[in-house]
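Contents: one structure, followed by commentary.
All protein chains but one are shown in place.
Naming follows writing order (A and B), and every chain is counted from residue 1.
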Amino acid sequence: MALAISLILIVLGAIIFHWLSPWWLTPIASNWQAMDDALMITLVICAALFIIIHLFVAYALLKFRHREGHRAAAESHNRKLEWWLIGATSLGIIAMLAPGLHVYAKLIDPPANAAVFEVMGKQWDWHYRLPGKDGKLGATDVRFINATNPFGINPGDPTGQDDVLVDGNEMHIPLNQPVKVLLRAQDVLHDYYVPQFRTRMNMVPGLVTHFWLTPTQAGRFEVLCAQLCGVGHSNMRSAVVVEEQAAYDAWLAKQPTFSGRGAEGGIGGPAEPGKQGRLIASSKGCIACHSVDGAPSVGPTWKGLFGKQEALEGGATIAVDEAYLKQAINDPKATVVKGYPNIMPPNPLTDEELAAMIDYIKTVR
Amino acid sequence: MSANATLRSNGNFPGQPGGEGGPQGARDSGPAWPQGARRVGLWVFMVVVTTLFGLFGVAYMMRAAYEDWRPITYVPWQLYCSTGLLVLCSLAWELARRHVAAGRREAARSTSIGALVLSAMFVLSQLYAWQAMTAADYGVAANPANSFFYLITGLHAVHVLGGMVAGAFALRRAGEAIGLCAQYWHFLFVLWLAVFALLYMVTPEFVRAFCTTIGIPVR
Partner (left out) sequence: MSYGEQHGHGHDEGHDHAPTSFWTKYVWSQDHKVIAIQYTLTALFIGVVGLILSDLMRLQLGFPGKFQFIDPNSYYQFITMHGMIMVVYLLTALFLGGFGNYLIPLMVGARDMVFPFLNMLSYWFYLLAVVVLCVSFFVPGGPTGAGWTLYPPQAILPGTPGVEWGIIVMLVSLAIFIVAATMGGLNYVTTVLQARTRGMTLMRMPLSVWGIFVATILALLAFPALFVSAVMMLFDKTLHTSFFMPALVSMGQQLDYKGGSPLLFQHLFWFFGHPEVYIVALPAFGVISDLISVHARKCIFGYRMMVWAIVIIGGLSFVVWAHHMYVSGMHPWFGFFFATTTLIIAVPTALKVYNWTLTLWRGDIHLTVPMLFALGFISTFLIGGLTGLFLGNVSVDIPLSNTYFVVAHFHMVMGVSPVLAVFGGLYHWYPKVTGRMYSETLGQAHFWITFIGAYAIFFPMHYLGILGMPRRYYAYENYAFIPESAHTLNAFISVVALIVGVAQLLFLWNLAWSARKGTVAGGNPWRAASLEWFTPHTPPEHGNWGPELPSVHRGAYEYGVDGPGGDYIPQNAGPEYGPDPHAPPPSHPPSRSAPQHDPAEVPK
């Protein structure tokens, strides 16, 4: 009795929960409404089965519960019924699979005129690259990857010189234009996931994967890494901004190119104090845990760090000077700032990189 | 089939296995004999080992399709020795099995010991072959084909060693167990031929042709 009632309550509870649930699909911001439709078809069919079988079992529990003098029927099978059920189930399966595969065929077939941009993922940040005016992305190789060249662009390749290397980790794309997103990874598996876009794909070192969409809603959308990539996995954050063509063009014009002004092979664009250190901090993943705007994060913020008195675990205080920073970067376990976990992975820098980093940290006020 | 009859009525069993009679007769018949159990067990194990090496073969073929693959062309002469030794092992175990069937206990025992010694020599010839490969600059990490070479021949040798442990037990138990060793060693020999063919005849071109024929897209 209690179980029959529970099963009925589970059905009712599920239906009510579904109706009232504040947790549902994010508003779709791409052309893949058909994926949501396929989800709904699947949901309706599965929900129907869930409800029917639960109610059937609840009814059976009530009607056929053990009572004095009651005995079970001696039946053992019913071929006709079983085959009928197999047939009905198969129809239900086809009803779900057909729309699903129909959408899939479109998902894997990017239009020829889609614009292209490339995402390079690494532990634990994102870098974005666009083909420049020549419409081609420069050739890359792992051996060219270094702190200032996270994409590994071959400096000898002319088509790479005008590649746009997006400054920072916020990407912009124009509204209502199909775009094919090329995905690469420098070290481990990552996944470029924007829930509002629906489609996404893993990023695999050694491969270039892709997916495509047409963004249909303007706005700023969070990018999440959706393939476990180490301890910084949940801190690997980025954003994509969808905007009108004019605003997009304005943004694009401000982005540096690979050649730009500056050292050969270096990231182009206007020089600024601490720039080298900033690029290193970005490419080595430091900014995954250390903010520069004062926001609390996994590690201490760098805003106002240089010169302050820092409280350490164990009660001591220390003045944050160059020596302290050198040690904190190259031997993080030696001292731990009070209130922070002792989890900074070792990430040794060369002396030049160290000097550039310290210069940068000095500029963060 | 005579081998089967031998296994059913091996030297240790005083009576013939009984029938499955009973009121229901043939329709009601149950299982075969528990002493057939070892045979079935060995067949099942052989299927498992075949699956294991088959999967290595699949992994090999998938990896071979990548452009950094350099097929191995050098065949150390020690590998031909290994092959010959395995043939001799199979012959020795087969001989031992026939001795058991004919009731020649002592001959069976000494032939079995000979087979075990030959197996040990096989393992040593494998180690010698590895030494030759490394000396010829085919290090384990230098190229994936090399890595597979050491991995797959190593695992094969591990299965030979395992068989030798079972063979030592078989020496004590004699009878059916020696026939099972013969079967296992024939299997190890066929497996060895397959490994040899995989390492030296399955080239990237072969893999590409094979995959496109059966419809698997190759990037």
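We adopt the following convention: a contact is a pair of C-beta atoms (placed from the backbone, for glycine too) under 8 Å apart; a residue touches a chain by one contact, two chains touch by 3 or more.
What you are looking at is a predicted structure, and each value in this text was computed from that prediction instead of being measured.
The chain not shown here makes contact, within the complete complex, with A, B. Screening B:48, B:201 or B:214 for touch with the missing chain picks out B:48. The set of chain A residues touching the chain not shown comprises 1, 3, 6-7, 10, 13-14, 17, 21-26, 34-35, 38-39, 42-43, 46, 49-50, 53-54, 56-57, 60-61, 64-66, 70-78, 81-82, 85-86, 89-90, 93, 96-97, 100-101, 103-105, 107-108, 122-124, 142-143, 145-147, 152, 183, 186-189, 191, 193, 195-196, 198-207, 209, 221-222, 224-234, 283-285, 298, 341-343, 345-347, 349. Although one chain is not displayed, chain B still touches it through residues 5, 8, 12-38, 40-41, 44-45, 47-48, 51-52, 55-56, 59, 62-63, 66-69, 140-141, 144, 147, 151, 155, 217, 219.
Here is the rule we use: only the chains that are shown with their structure count from here on.
Distance between chain A and chain B, defined via averaged C-alpha coordinates, is recorded as 48 Å.
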